[in-house]
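Take this structure, written in structure tokens, and hold onto it; I'll ask about it next.
Note that this complex is displayed minus one protein chain, with the remaining chains in position.
The block that comes next holds chain A.
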Amino acid sequence: MSSREAILARVRRALADVPRDDDFPVARDYARAHVAEGVLELFVEHLRDYRAVVHEVAEDALPDAVAAAVGRRGARTVVTPAGLPAAWTAGLAEGVCLADGWEYGQLYEDSINNRPELVEAAGILTTHALDTADGVLTAAAVGIAETGTIVLDAGPGQGRRALTLVPDWHLCVMRAADVVASVPRALERLDPGRPLTWISGPSATSDIELNRVEGVHGPRTLEVLIVR
């Protein structure tokens, strides 16, 4: 008997007291959300609580805000995922943007894994190229106010998971309309088939005397531009 069959048989034996048509009920009487109003304000407050840098900007001021943030940071190269609106980087000097060609649903598997000569042709940045970049600029899929969380789902302007991991500075544009109140509301909007990254503040650890310290392996600075 395979281990698969053995384990399943052991599970069934262990559950001899449970009827086969058991339908154990789960009461879902918890709240779908804990706040109804002031969702955006709470989102900003909780982002700042975990020491993210937050700016609120109008849609037409976004290119200037991106350029100002890059200038403040002194970043000379910024990774930009495929599908990022061109207008967002219109204020940046030539050569600052380091475009990555990966798009969700496109089959780049061969080019990345087996034929390195095609990596450049497909516009896929190597991990070491990401490591030398000064930052990354992305969009986001969903924001969660109650937890101060940004969720990336590999959609347009968000790119592969490595893009927002290796560079030390993450500049993220979050549309106010995509900010929801709670974790349940966020999950409703997300597709589990996509690789998701939930980000709540910069990389941190509590491993030294259980105090939170910012900055271990992920980006040590998270900056969020909220577009109303």
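Here, contacts are C-beta pairs under 8 Å (C-beta built on N, C-alpha and C of every residue); 3 or more make two chains touch, one makes a residue touch a chain; residues count from 1.
Following the convention adopted for this analysis, contacts and distances are computed from a predicted model.
The UniProt record for the undisplayed chain lists the protein name "Iron-sulfur cluster-binding protein", from the options "Quinoprotein relay system zinc metallohydrolase 2", "Iron-sulfur cluster-binding protein", "Stage V sporulation protein AC" or "AzlC family protein".
In the complete complex, the hidden chain is touched by one of A:124, A:142, A:181 or A:225, namely A:124. Contact with the undisplayed chain is limited, among A:97, A:144, A:172 or A:224, to A:144. The chain not displayed touches chain A at residues 2-4, 6-8, 10-15, 17-18, 22, 24-31, 34, 46, 49-50, 102, 104, 106-109, 111-113, 124, 127-128, 131, 144, 146-149, 154, 160-162, 165-166, 183-184, 187-188, 192-219.
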